[in-house]
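Below you'll find the structure I mean.
All protein chains but one are shown at their positions in the complex.
Per-chain residue numbering starts at 1, and chain names A and B are given in the order in which the chains are listed.
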Amino acid sequence: MNTSITLLVVVVLTVIGFYMGRRQALGAADGLPARLHSLPSYYGYYVAIWCGLPTLALLAAWLVLQPIIIDGLVIGSLPVAQQNLPADRLGLLLNDIRNIAHGEAASETSTVVVAAANRYNELTNLGNWMLAACALALAAAGLVMARNRIAPGLRARNLVERVLMGVLILASLLAILTTIGIVASLLLESIRFFDKIPFWEFLFGTKWSPQTALRADQVGQSGSFGAIPIFAGTALITLIAMTVAVPVGLFSAIYLSEYAKPSVRSTVKPIMEILAGIPTVVYGFFAALTVAPVIRNAGEAIGLSVASESALAAGVVMGVMIIPFVSSLSDDVISAVPQSLREGAYGLGATKAETVRNVIVPAALPGIVGAVLLAVSRAIGETMIVVMAAGLAANLTANPFEAVTTVTVQIVTLLVGDQEFDSAKTLAAFALGLVLFVFTLCLNVIALRIVRKYRERYE
Amino acid sequence: MNNGTAPIAAADRQPSAIAETVKSGLRRRHASELRLKIYGLMAIGFALVALFILLLSVISKGYSAFQQTHINLEVYFDAAKIDPDGTRKIDDLRRGDYEGVARTAIRSAFPHAKGRRDRRALGKMLSTGAADKLRRMVLSNPKIIGTRQHVWLLASDEIDMLRKGYAKRNPDGSATKVSRKQVAWFDALAKKGAVERQFNWRFLTGGDSREPEQAGIWGAVVGSGLTMLVTLLLAFPVGVMAAIYLEEFAPKNVMHHVLPLSMPGILTGTIIGMAQALGETAPLLMVGMVAFIVDVPSGITDAATVLPVQVYIWADSPERAFEEKTAAAIMVLLAFLILMNAIAIVLRKKFERRW
Partner (left out) sequence: MEIVTEVPTSKATPQIQPSQAKITSSGVEVFYGGKQALKAVNLDIIENEVTALIGPSGCGKSTYLRCLNRMNDSIESCRVEGQILLDGEDVYSKQVDPVQLRARVGMVFQKPNPFPKSIFDNVAYGPRIHGLVRDKTDLEEIVITSLEKAGLIGEVRDRLNEPGTGLSGGQQQRLCIARAIAHPGLAKASGYVSLCSLVCGVDETSQIFTNPTDERTQGYITGRFG
């Protein structure tokens, strides 16, 4: 019996349980819901929970354990010669057996393997039938037991709400655990990296060339992991992006919130926000194939040598992407400046521009700083634009016409492709990731704190 | 705060003097007002122009990918090449040397080209897709074996670039990636009216290919669609459970007010979130979804690529012809995003009107 059919039957039983429970409860109360402890449908859920929950747990546990048990049984049935193979060879053999069992191509098709595949299929079949039987039995048992318990005094709602609470806690726990898991893996892999490369050499070294020797006899491929050029490259591109995004975003926000008519504002704002909705891969294409050639040609025309993967191209396009981010956040904080402050300035005869310069911007400054910091953290973490438009060479330069590389570009290049997972080269990606994570986390915390503090002041 | 006329001390301020001073500063102050306004307009203009140029560059680069150059040739369906054993069985017909048939067709259009290199160069003007078309023709109608037919055959990507004007013609008669003789042959064919740009169905319906002229976006579209479907299926039960919970447990005013009021938010949030996921690329690169996959996936367990990754792969390809394919893929991706956002807006409007 197929597992999905089993699942379907359990679900159907659960639904039936719900209706049975409700009817039973109403019957027990002689059709008067007021005599019940809980609303009738709670009794339905009560039965459904007893019927479905243990069974679903059994299904989940079974599906995890069954392959492990079957693999063990199949290996046990193999001739001794195969059983004593080293672990990786045994794994390959097992893979072949599974492939044959599923009717797919395998690299080895000896009689031993085919026999094992048949055994594998038998066992799987048997397991599925046993699962179906156990699951249905459990579901039925739960159904009957819960039905028998139903009485007007049963506190059905309490159980249902407890289960519901459990589900909600489980969901939030999952989100938290995921975050913890990400941080933990970053930390652990980084520690392994710093076993190989000293922490200070990584943080303050000025030479980055992560090519380590594949063979011991290769020359000059020891690899060096000084991340300063990468940090500098990231900073350069971020700086260029901010030079574009901050003035443009800020002035747009000022215009939209102080000068524009509501009709203009409600048209222009969504159009500008389209910029934020365009996938980053599109910006990468735009930077690499439209902006970079234009900048290179313009540079050549005035006698400058511009790298085809210049920091300028990637930075400017990233800046364009971040404009709506800065403008809508600034717009929020500028709109949050109390109208009374504006009126105070107007009442003294200040022009709008003077009010903006002397009153509104100073009042909104913490919020604007927060918005800019958030934008910076976004620019630092941006990946696709720089992967497609910035270079790979770790140049330590402040010249925006040269190619530089960034933390995210290096993480992608270090991890994409076939790598051993314990080489310094691969582990370096985790160390870079950790730096990126810690830095942007700090930026975000600072920015949010500034924004919140500012909000409190005016609310 | 100096503004032309000498400011006056507080002590000897006279009404007329004050009025005069205030008035004399007005022009400068209004000019500065205008400046701020212009900066604001310029900033908005910059953002809108950037958006416009972005879309324009994608469309102007990409629209040509929806057409592909074909060459009309007289093809001799040579039985000796297609079915040397003369069995006329489908399996044998499938194995025929259709590339040879296509090569012969273009060579016979230029009988003067004799040398080995010239004959090779002529063959290179056709795509490998040309042979596929001939095979399909024979399989659907084996009777054409032995006949001569005029057939529109897919040109190679270099010829396509030449036809579309992307390959730069050099003074010596050659062009980018196209030799002098090939240019001459192409011009001769064009003069005869045997070169035509036809709608590129293959782009919309086919999977990826190493050959730009045969590459299609459908595999990535289906891949993206299936990915979205899985996301929805995972999110759907949660949504339904939440709805049931509200219906059954919550007080009736929650059911009648909270849910309908939050529903448009939930719906549009879901759609916009999914639209964002649709455009996400970097995480997929890291988990190694950057694979070259020709086949259109038929289920959620098949190897698949998604639209933004397809864009990335093509953008990374060296062939010039992939540039227009990349831009066209972006157009398809943006079309999907616009569609999803439009649905979100329509849903929000609909719910807002009702409540």
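Everything below uses one rule, namely that a residue touches a chain if its C-beta (ideal position, glycine included) is under 8 Å from a C-beta of that chain, and two chains touch if they have at least 3 such contacts.
Note that the coordinates shown come from a computational prediction; the quantities given were computed from them, not determined experimentally.
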Among the chains presented, those that the missing one touches: A, B
Touching residue (missing chain; options A:Gly27, A:Pro270 or A:Gly344): A:Gly344
Residue touching the undisplayed chain, where the options are A:Glu189, A:Glu309 or A:Glu354: A:Glu354
Touching residues on chain A - with respect to the absent chain: 261-262, 338, 340-351, 354, 358-359, 362-363, 457
Touch list for chain B against the chain that is not drawn: 1-3, 6-11, 13-15, 18-19, 21-26, 29-30
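We adopt the following convention: only the chains that are shown with their structure count from here on.
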Whole-Å gap between the CA centroids of chain A and chain B: 26
Touching residues on chain A, where the partner in the complex is chain B: 39, 41-42, 45, 160-161, 164, 247-252, 254-256, 259, 268, 271-272, 274-275, 277-286, 288-290, 320, 323-324, 327, 349, 351-354, 356-357, 383-384, 387-388, 408, 411-412, 415-416
Chain B residues within the chain A interface of the complex: 22, 29-30, 32-33, 35-37, 39-44, 46-48, 50-51, 53-54, 57-58, 61, 245, 248-249, 275-276, 278-282, 285-286, 288, 290, 308, 311-312, 315-316, 323, 326-327, 330, 333-334, 337, 341
